[in-house]
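Missing here: one protein chain of the complex. Every other protein chain is in place.
Lettered A, B and C in written order, each chain numbered from 1.
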Amino acid sequence: MTSAPPRLGVAVIGAGYWGPNLVRNAQATPELQLRYLCDLDAARAAKVLGEYSTVQVATSVDEVLADPAVDAVAIATPAASHYAVAMAALEAGKHVLVEKPLAPTYDEGRALVETADRLGQVLMIDHTFCYTNAVQQLRQMIHGGELGELQYLDSVRINLGIVQRDVDVLWDLAPHDLSIFENILPPGVTAVEVAAQGSDPVGAGRACVAYLTLKLSNGVLAHVHVNWLSPTKIRNMIIGGSQRMVVWDDLSMNQKLAVYDSGVGISAETLDLDDRAATIVSYRNGDMVAPAMPNNEALRGVMAEFVAAINEKRAPLTDGWSGLRVLAMLEAASTSLSSGGAFVPIRDVDQPAHLSAGSNGVIA
Amino acid sequence: MTSAPPRLGVAVIGAGYWGPNLVRNAQATPELQLRYLCDLDAARAAKVLGEYSTVQVATSVDEVLADPAVDAVAIATPAASHYAVAMAALEAGKHVLVEKPLAPTYDEGRALVETADRLGQVLMIDHTFCYTNAVQQLRQMIHGGELGELQYLDSVRINLGIVQRDVDVLWDLAPHDLSIFENILPPGVTAVEVAAQGSDPVGAGRACVAYLTLKLSNGVLAHVHVNWLSPTKIRNMIIGGSQRMVVWDDLSMNQKLAVYDSGVGISAETLDLDDRAATIVSYRNGDMVAPAMPNNEALRGVMAEFVAAINEKRAPLTDGWSGLRVLAMLEAASTSLSSGGAFVPIRDVDQPAHLSAGSNGVIA
Amino acid sequence: MTSAPPRLGVAVIGAGYWGPNLVRNAQATPELQLRYLCDLDAARAAKVLGEYSTVQVATSVDEVLADPAVDAVAIATPAASHYAVAMAALEAGKHVLVEKPLAPTYDEGRALVETADRLGQVLMIDHTFCYTNAVQQLRQMIHGGELGELQYLDSVRINLGIVQRDVDVLWDLAPHDLSIFENILPPGVTAVEVAAQGSDPVGAGRACVAYLTLKLSNGVLAHVHVNWLSPTKIRNMIIGGSQRMVVWDDLSMNQKLAVYDSGVGISAETLDLDDRAATIVSYRNGDMVAPAMPNNEALRGVMAEFVAAINEKRAPLTDGWSGLRVLAMLEAASTSLSSGGAFVPIRDVDQPAHLSAGSNGVIA
Partner (left out) sequence: MTSAPPRLGVAVIGAGYWGPNLVRNAQATPELQLRYLCDLDAARAAKVLGEYSTVQVATSVDEVLADPAVDAVAIATPAASHYAVAMAALEAGKHVLVEKPLAPTYDEGRALVETADRLGQVLMIDHTFCYTNAVQQLRQMIHGGELGELQYLDSVRINLGIVQRDVDVLWDLAPHDLSIFENILPPGVTAVEVAAQGSDPVGAGRACVAYLTLKLSNGVLAHVHVNWLSPTKIRNMIIGGSQRMVVWDDLSMNQKLAVYDSGVGISAETLDLDDRAATIVSYRNGDMVAPAMPNNEALRGVMAEFVAAINEKRAPLTDGWSGLRVLAMLEAASTSLSSGGAFVPIRDVDQPAHLSAGSNGVIA
């Protein structure tokens, strides 16, 4: 009989938009002991905790990092400060969970993952969607070959959203889609080029509507439509495969995933003839299955994976390298957006082989 | 009291996919007298008419064009033959209604519209969607200024469709979206550049999935997603405006148009300061109105407009020049698609001012 | 090699609301030769046929029935005349397809089925919905035991409909639901009692909103909500079973049937104890399957079954007895409606055993 490991002391840094969710889920995770909510604005932190809480408010990151009872931090500060706070935490010997994007630039993100690797600490990125039942089933279906050959991915993430002050719609919304792609693509398949078009029809000073087209290393196209100015909210991803096709409607309550036994195929024998007129195209329009999926809170899964990675001394499913790969896609997309919309190569993230998340990233 | 004009004799040429619809609607139009259904395959034409019909089957276009009782023809032959058949009909003194695309190439299309103009005959393109209640309301709303400043247009037209033998998905489906854009855009606004990306994941020999991004002369982006390989059918257009936003779901039975009193705005005064931090973004999330719309058959409206244009000796709403403008967009899109996806200029269709459809194209 | 039987001459009687559909489908059925469209109003009949038709207009039923080239008639006259026209046709030796309701009263309906049986002619009722793919799949699932023990049936058929002059909403709309129930219920299960409540909130002189609750012979409740005054159109049937549950949304284009592997069960062992507190209720919330279903036109199937029944000298799937059973339910419902809404027994239709439709009614 083994005893449970001692609880991990954790601090949440940042009491803005996402911080309260981290606080709530840290409190609900038995293996974590929430010690601080830290924000420059003590009143804001106190308000998030409410008057009935025993959790401490802190206003100094240094103070929090100096407390040996804090084993780990979850960072939800503005993107511009991610690098500085995360680096300080790593150097103070803390495990780090950081909101997306990992850092404002690829180079800073790279410094973070290399520091974490060198120090042997967990650096995890909160790609929340990767912990939903929907994405986990998509990943299983694709990795397990259920869809057959991948044909295309198309994601739409639009609504009447907040025009952010610090980032454009690409950096605000597309990290969700890119992190999902990164998570579910077949092992070894990566994005190699990206073309981006966008516009700022309200004069906000940054793109409010944007389209991304990614070329994957297997030749497949993946497309993302993000938009802050849409009157309706759509969260829809369609993934075509030679055997099955899937529609994920994240806003549906009862039918998030619809798996279609449908497809279009070209008979192989006729292709040998190079005789287009004789090509036989076949269509399947089969049953649709909407798998039963319990409604879980994805952020609970994020916390569980963070704890498990720390306790098992392994990379989490969404480790720093995942965050870095998304950063590489975003930077290339920004380059394309500002230079005429043509395809631009995506930096190859030469992750050391012994640190591949894909090989050991298992969700607890 | 005026007597009705004599009925116009009409022949439908082509008994394939769309021909039967032309036959049915021509028969239901009191001002038309359907005299022939013409197809190289007499049995196919006879089957379309059914055994109870008094309409004549013809197998020779020349024979049909030689009959002086035929005042007009409606052409639904394969795209490759549009130019030859339409030109022969015009030269035989017939008015012409032709399916999209107007012709296989811009130059052939241009020859058709110039011939029709020179001869003073009606050349109409069957941009069927422009005769739906939905598009007519969109046109009125945009032309009447109800949406305010146009912000973006986004159209999705995907389903498990037939992989065509002669055209890619761009030429098969996007003409619908482009002809709708052409019809509803504010007077004077045109598409000036287009970027296109696409792929052929099933090995069909032509793009089966494609994305188009159009830059309009007013700086607005318009985007089209067409796809033959989607398990679900989507026919959705979103149009953003500074005053109102509209979602058109063509598959909805009760709520095709949803007009949102919603929007995002930037306060004008703060822009003078070039002080981004002080920019005031305002959001409206107001009521939605779904206007009552009777269900009409758009093709009935096409026939009525064809008749009216002939009788009133005027250009129809969707005249040859409309078809030509769509051809110009398609050709530029193909160029972009095959050359890396960057923006490509769209040929300027320098329509003679006295022939502007916008000025006199009124739906009867 | 057998030769095809000679074509059956058919006449459609009644050129009102439904007649045109019968005309169109009779024309599209190769085994039928449409000889007449008969209506007291010759102009209306001529308009239905259109100017391009070779079908004859008739204004006298007697004249039509006297023509030996007419083997069968399809009757779509107002309900009040169904008995007289159908009886005359049977006595003239014609096979009869009649719109619902079979006759204005049970006794007249009974006279029709007995006459048809005596004369050995086909008397078929146009319960159109029974020829849709959806109802045929429901019937197969229930008869094949896929749903397990039937638990309940609930049908909603509401919209902003025409307030009929001659019948209330019960007689106008509920025949659809009742004929579907009659068609899909497990063999031997019949409706034994019915309670009906209704109201006339617009002062139309007849119920415009009504609710029916049927008690079936196996103890199950079946409920019908019909309403002419609903702003939205709903055509929804839910069928609960111990093994599976089905939702049929007739207005859905892609997903008419949804079969849920869900259910609620009571563990059998605990029931022996008669100890309610210990009862174990189990819940299954499994996958949903939407079977692929081609879109057929049900009335085409009606015509095919009419032809097959005549040629094979057998009862059609929806024979006169089906129509009579629906009449019995409607009469009992009217009695309940006008007498306080309590349960009222439904007349037992003692169909002679050798004439059971269920045993031989197979759709061609």
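Methods note: a contact is a pair of C-beta atoms (placed from the backbone, for glycine too) under 8 Å apart; a residue touches a chain by one contact, two chains touch by 3 or more.
Since this is a predicted model, take the numbers as computed values, not measurements.
Residue in contact with the omitted chain (choice from C:V209, C:A315 or C:L330): C:V209.
From the set B:S242, B:Q255, B:N311 or B:T335, the residue in touch with the chain omitted from the display is B:Q255, counting the whole complex.
In the complete complex, the hidden chain is touched by one of C:S60, C:Q140 or C:S199, namely C:S199. Interface with the hidden chain, as seen from chain B, comprises residues 254-255, 258, 261-262, 285-292. Touch with the hidden chain on the side of chain A covers residues 27-28, 34, 50-55, 232-233, 251, 253-254. By the touch criterion stated above, the residues of chain C touching the omitted chain are 149-152, 154, 156, 158, 160, 162-163, 165, 195, 197-199, 201-205, 208-209, 211, 213, 219-221, 223, 225, 227-232, 238, 240, 242, 245-247, 258, 260, 262-266, 271, 276-277, 279, 281, 283, 285, 288, 340-343.
The rule is simple: only the chains that are shown with their structure count from here on.
In this assembly, the C-alpha centroid of chain A lies 53 Å from the C-alpha centroid of chain C.
Counting partner chains per residue, chain B has residues 232 touching two or more of them.
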